[in-house]
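Only a single protein chain was left out; the remaining protein chains are all shown in position.
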Amino acid sequence: MPAAGQVAQPRGWAPAHVGQIQLRGIAQVALSASPWTGLFFTVALFAGSWRIGVYGLLGAAASTVAAAVLGADRDGLAKGLEGYCGCLTSIAIVVRLGASWRTAVLAVIAAVVCSVLGAAAGRLLGRIGLPALTAPFCLVAGALAIALPTAPAAAAPPIPTAGATTLSAAELGHAFCNNIGQVFFLDTWYAGLILLLGVLVASRIAAVAAACGSVVAILTACAMGLPADRITEGLYGYNAVLVAIALAATFLTLTPWTAGYATLAAVASVPFTAAWQAFDQPSGGSPFTWPFVVTTWLFLAAAPALDRPGISFEKAK
Amino acid sequence: MPAAGQVAQPRGWAPAHVGQIQLRGIAQVALSASPWTGLFFTVALFAGSWRIGVYGLLGAAASTVAAAVLGADRDGLAKGLEGYCGCLTSIAIVVRLGASWRTAVLAVIAAVVCSVLGAAAGRLLGRIGLPALTAPFCLVAGALAIALPTAPAAAAPPIPTAGATTLSAAELGHAFCNNIGQVFFLDTWYAGLILLLGVLVASRIAAVAAACGSVVAILTACAMGLPADRITEGLYGYNAVLVAIALAATFLTLTPWTAGYATLAAVASVPFTAAWQAFDQPSGGSPFTWPFVVTTWLFLAAAPALDRPGISFEKAK
Partner (left out) sequence: MPAAGQVAQPRGWAPAHVGQIQLRGIAQVALSASPWTGLFFTVALFAGSWRIGVYGLLGAAASTVAAAVLGADRDGLAKGLEGYCGCLTSIAIVVRLGASWRTAVLAVIAAVVCSVLGAAAGRLLGRIGLPALTAPFCLVAGALAIALPTAPAAAAPPIPTAGATTLSAAELGHAFCNNIGQVFFLDTWYAGLILLLGVLVASRIAAVAAACGSVVAILTACAMGLPADRITEGLYGYNAVLVAIALAATFLTLTPWTAGYATLAAVASVPFTAAWQAFDQPSGGSPFTWPFVVTTWLFLAAAPALDRPGISFEKAK
């Protein structure tokens, strides 16, 4: 089993190699380049529903092929960096519009646009040393969610209660798993667990970070008095899971300082997620993973200006 | 007749020279520096209504004079680059508030602010190799549209139909022309045709790009099931027209690859426009040409990272 960071050189388009790139594209949603992680993630998608699985594979393939056709960087291609935004965008589309030939065409075009935006984000953000993360997905899926509403905008978002929210043990368990599952729009607890296993096969640190991010998000959301049913669905925590993986296990070297720094970021991502959901409510939009993207960008941008072990020096990746 | 790109050196403020700068300022709305294009555009504005014509000239003059007084780059001034945002802003104001002395004062101040924002956009975007496009206009007109609402926010935006939209031949013709006319807030078919002629006198490629952009936008909007009356008014297509001119005829060298790239961008601009309109609905705002600006920025930023003829190397302009 190759290490998460190890990357094979492009070896033409042998089927095995193509399959590996495809799986890596799905694994990169959780910032991993391991095909084994991608395999677990694919299983989790199909555990959610066959539609999500098929569209996830379709989107990852479409944006990877588009990037290859447009002549994007072959090294990023081999790492799966051209697949994850297309994968997520395609899933976001099928979840909202349902499976059909029209949806499939839309998903493919959207995934192709993702690959162009990925190149743009890489160039614009590369100058300031920040990764693109899932920004292309958020932009494309966000525009489509508002452009193609499926129902009139819902009523006003719920007002937090004055006190803290309390959850039963079952709700806590569901919230823990769904915080991970919602990264892929999955809301069944076992899908979240399979995703966590997938992270684990590539990196123990990333799996611990994901689990801690989920716990921190639940505690923060409860302390804020956010509604219990939405906490249980994982709607406030998926950004914290990704923030924790990005800061504690991917872009910074893990030290006690970094762990605290990532915890602070995970805490901050929860009100940010709640705010973005409420802000998007009138137009029927969704924050998708924007709160993860923006929180991670800001905490990574701040890191070199701070002088503590692990924070000030970014990981040579 | 000078070529579109040819630029006279400032020759003091002789009336003929001043008139030429004024016309170029209006031509630059469609990324052209030809005074002949500007003349056709002015005729189209007056064909729309005398108010639009007068305010268009007023706005272009006000922002050009302000830029000269503030000491902005004289080369850009001579090319008309200080006029187009003021022109569009002034038209946006009169269309919304109606003609009056108060409107005229507001239009002049707004045009002056446009010239400052044009300088800011030039400096901030110049670093990353992107043009300002109509961003100053969008910012000023967007703020004023929300700050000075003329009526309570309309009801929720229409929900797209499940199937594709079909248009009659007459509707198709109107949509084709209005997609071009709406660049200047014009919604009469002959105004759109005069604008297209104006583009044609400076550059055949730009005229073909504008026409193709309009057709692509209609096809995309119909495929998305957007409402027929709004497609016919040109409300989903004016950004695609500008995107096509910018990518296929202005900033990239035309090749089959660029043509496909520009088509993809024009397609992407349609849901982006629909989304921005829906997003702005609750506050009474309007996307103006933001979708054109952002789509063009992203596709231009991505271009050097892609390795295909015409896309990877930006036109030496």
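As written, the chains take the letters A and B, and residue 1 is the first residue of each chain.
Everything below uses one rule, namely that a residue touches a chain if its C-beta (ideal position, glycine included) is under 8 Å from a C-beta of that chain, and two chains touch if they have at least 3 such contacts.
Treat the numbers as computed from the prediction; the structure is a model and nothing was measured.
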Which of A:68, A:201 or A:264 touches the chain that is not shown?
-> A:264
Given the contact definition stated above, which residue among B:25, B:38, B:59 or B:142 touches the chain not shown here?
-> B:142
Touching the missing chain, which residues of chain A?
-> 128, 156-157, 159-160, 223-224, 261, 264-265, 267-268, 271-272, 274-276, 278-279, 281-282, 297-299, 301-302, 304-308, 311-312
Identify the residues of chain B touching the omitted chain, counting contacts across the whole complex.
-> 70-73, 102, 109, 112-113, 116-120, 122-124, 127, 142-153, 282-285
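Note that only the chains that are shown with their structure count from here on.
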Through what angle, to the nearest 5 degrees, does chain A rotate to match chain B on its C-alpha atoms?
-> 120
